[in-house]
Every structure is written in C-alpha cells, then in structure tokens.
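The complex is shown incomplete by one protein chain, all other protein chains being positioned as in the whole.
Our next item is subunit A:
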Amino acid sequence: MAAPILRCARAGRCWSLGSRPRRTRALFAEPVPGRVREQSSAALQEPRPGAHEWAAVVGLEIHAQISSNSKLFSGSQVSFLAPPNSSVSFFDASLPGTLPVLNRRCVKAAVMTGLALNCTVNKKSLFDRKHYFYADLPAGYQITQQRLPIAVNGCLTYSLSVGAHWSPSATKTVRIKQIQLEQDSGKSLHDDTRSQTLIDLNRAGVGLMEVVMEPDMSCGAEAATAVRELQLILRALGTSQANMAEGQLRVDANVSVHHPGEPLGVRTEVKNLNSIRFLAKAIDYEIQRQIEELRNGGKILNETRAFDEKLGCTVSMRDKEGKQDYRFMPEPNLPPLILYDAESLPTAADPQQVVNIDWIRERLPELPSVTRGRLVEQYGILPEHSFALLNEDGLLEFFQTVMKETRAEPKKVIGWILSTFLGYLKQRNLAVSESPISPSSLAELLSLVDSKVISLPAAKQVFEELWQNQGKTTGQIIQEKKLELLQNQEELEEICQAVLAEHPQEVMAVKKGNQKVVNKLIGMVRRATEGRADPIRIKQILEKQLQ
C-alpha cells in the first residue's frame, strides 16, 4: 500500500479546506527539534528528507440503506418520514416469540452491489449478533455478518479531479474489504431540557449494506470522490437511493497520520458525516489536527470524534466507557445463507428460494464507468465531460433528451449544457429537475443556432429570456425580440453595399491587399443589422462586392 506523500509545499493547497492553512505552512517551515541531527545552519534550512513529510491514511465504513419495500427480517414497510412508530412489526419491536425471516430482495441487493464492486460473493455467509444497549435497539443486539460476510475482497475505481478538470491520469483504486448485511437501528431524539429520549422504531430493522473500504485513501478529496462514485454505482444498481441528507448513506472515516516508512499512527474515527462536502472537510481537518497535535508533542487518542458542521472541526465524543464489548455470537435463529451459481444450482429448486449469483451478474445494469465510456464513444465528447454529466443528478438524462431532439452537434450541446445551463443552475443553487428550461426548449434553441436562424449571442439572449419567462416558447421570444438572422439575400446585399459606399477608405485599403480591414467592414455590417446577420455570410457578400 503506497500512501501518497503530502509534502509541505503542497500542504497549503491540499488542505485548503482546513481551518488554518497559513499556520500550517509556518509549522512546516520550522525544523523540528530532535529530528534534526546536525545543528548546522544547513541542516536547519534543509532537514533530512522525510522529516517534514506526513502521510495521511484514510479508511471508510459506509452504511447504505437497501432500497426495498419491506425490512430486512420483517414484513413491515420501509418508509422515510412516516409518523413515528407507524411501521414497526412485533419483530422490529423485539417482542418475545418473534423470529427473523430474511428478505430475498435485500440478499439480491447485496449480491448486486458486491458484483458491481468486483467482490467475491461468498456462497455461504453467516449471521451474527452484535450486542449493545441502546434504547433504539430494542433487542439489545443487531443482527449483522461479522464472521463470514456476503461479499469480500473487491475494489472501487474512482477518478480524482485535478483543479477544476477531470484528469484520466488521476484514476485511483480503493480496496473493498467486505460487504455485510445488517439491520438498522431505530432513531433517538434527545430532549436535553427534559432529560429524556424519544424513540422512533420505524427505521429499526431496515436492511443495510455495510461497505468496508481499506485505508487506501490519503485525503478528504479522495474519500469524497470514492464515496461519490459508490453513490453513483448504488443508484445505477438501484440497490440504495444513497441520499446522504436522508441518512440512506452514512459514512464513518478512520483517519491516521504517520511519517512515510514508519508504522501507521493511532487512528481516530470521525462520525456524523452527512454530506460529501462535510466528509472531505472533516477528514482534512482531522488530518491537520493530528499533524499539529503530533508536532506540538501531543498524542493521538484512539477515539471517536464527531464533525461539527457549524464550527467546521471535529470534536471528541465522550467515549462509551472504555472499549466496547460487542459480545459477538452466532445468530441462532438464522441458518447459514447459501447462494448458488449456474454450476451449483440444484435442479428441482424453488426459484423463489434460490439466489443465483451468475443470473444476477448477467443482468447487472450499466455501471457509471461504462456509461462514461459509452458517452465518450457515442457522442465524441471529452472524458471530463462524461464525468461532469454523471456527477450532477439528472444532467445525463437532460443531455440525452436534448440530443434526441436537436440537430446540433454533441460538442455544441455539451458546451451549452456544462457551461451555460449548469452555470445558471449553480448560480441559483437549483437541481437539474428544478430547471425552468425544459430539455425540449433547449433542443429547439440549439437547432435554431445550428441552422443559422439565430446567432450565438442572440441564442444566449433567448436562453436568458426562457429562464426568466416560463411558458414562452423559443419561437415567441425570437419573434418578440426580433432576434432571427436576416435571411433575405437581397436585403443583406443592400446593407453591405451601403456600408461599402459609406467607407471608401476601407474599401481602398482592402483593394490594396490589406485583408484585415475586411473584418472591420464585417463588424460595421453587423452593427448596421443589430447583430442579426451571420458574419460568414456577410464576409461572402462583401468579398464578392469588393472584387
């Protein structure tokens, strides 16, 4: 595992999200007592290589809520924002005598996710009980897969953006240790003033996939990009809606720092990360905090820290009295989960009772990396454009609808969508689905530009009008504002003639061989037509008239 080294020269940039980048740089510039062996001035200025280098190591544990109708082990409904305790079965409330019955959909979802993440799907996996006392876990234990999870040894490939652009060279891979099926807990609402906790068990028993990523990442941006790619994969598969704000994707980060070549440092676990932006911010803050702590001669405690969104820092969560003892034991109510492939499939098996890995593999939907490749090939757009299209929810569908309905070239369309359209959305903080402009009107507009009915500046004007005045069609706006290009050849020729007559000096210059003056004349004609003439056509007419 080669963790990329963060050098001091890059620290300011890499950790620009940290709270005190300036102080960081100052700290890095100072030689560290004890690390400098020779007290000569040269040694002070240029300490031994490696002494000022820190490598950060980041691993992630991600809980993804499985998109299913019913819960993992009971037939009660999975619903977000239902009235409290309204979808809780006797099993979810852990009443005596109830037993778990595994949801086939959740098993299939975990297999699909495992295959999409290049995992080995275990044909036999086991369920275990993980014990802890918490009011929103009525059984006193969570059913999970500790010993033998459903999928192991996978990997996830993601592409890191360099600056504002995607670069195919920054493609990285993080290993997936395992994916395990487990139950979600209920929710606790803490009422500090009345010193009580309100318990809603609607979420108790909902199926989760815990995806454990190996510590192959080294900064917040890498972790954020990996999580974003996982989010896109889960959505493409339909195995999880993976909405972080709604708690369908929960990320815990394990962070440590060390000097390259030395053993890994003590790690902390950062929790409470409910957006990708905060995930990156929290990790970068934590890396920075640990480096500063060690620089100042402090120690890193193996503790759980929470990210405070308002303060932009991580704070220690008072730990639960020493090390947790989860008292894992095999779940006695669930026999091993056996999955089959084409070879091991029993002949007379009830299809409802069999999960066939090969069958699922053959029917996996297109994954984001494949979609990007296809877009590049099909439309001839740049790889970074394909990343941008997938990165914004709904943008790919918008682009594809526009492409279906317009005659304009893909390269023109992608330009409009990624700069103009996305720019407008970002400026107003809107999602693609909230756009006042429909893909059809944009398609119509781009077709008009393509067939030279209107000029490019006029098209921008129409776009602006479309955005402001919903309900108006592209045609109406063009008519109202008189934006269409002059198509009448005779009229154009007349205007050109008039301009030439008014500027004999320029005409003389061109006739003497100064071709640059033609552009000046074109400009004059365009001004005379209020921008409603196609420059290429003007040029043709002028050249003809000047001969």
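Simple rule for what comes next: a contact is a pair of C-beta atoms (placed from the backbone, for glycine too) under 8 Å apart; a residue touches a chain by one contact, two chains touch by 3 or more; residues count from 1.
Just so we're on the same page, contacts and distances are computed from a predicted model.
Note on the omitted subunit: UniProt lists it as "Glutamyl-tRNA(Gln) amidotransferase subunit C, mitochondrial", one of the names in "Glutamyl-tRNA(Gln) amidotransferase subunit C, mitochondrial", "small monomeric GTPase", "Proteasome subunit alpha type" or "Ribosomal biogenesis protein LAS1L isoform X1".
If you put the hidden chain back, the residue from A:N153, A:N274, A:Q476 or A:Q545 that touches it is A:N274.
Contact with the omitted chain, checked across A:Q196, A:Q479, A:Q497 or A:N519, is made by A:Q196. One chain of the complex is left out; on subunit A, the residues touching it are 68-70, 74-77, 81, 83-90, 93, 95, 101-107, 126, 131, 133-135, 147, 187-190, 192, 195-201, 245-247, 271-272, 274, 306-308, 315, 317-318, 320-321, 325, 327-332, 334-338, 352-353, 355.
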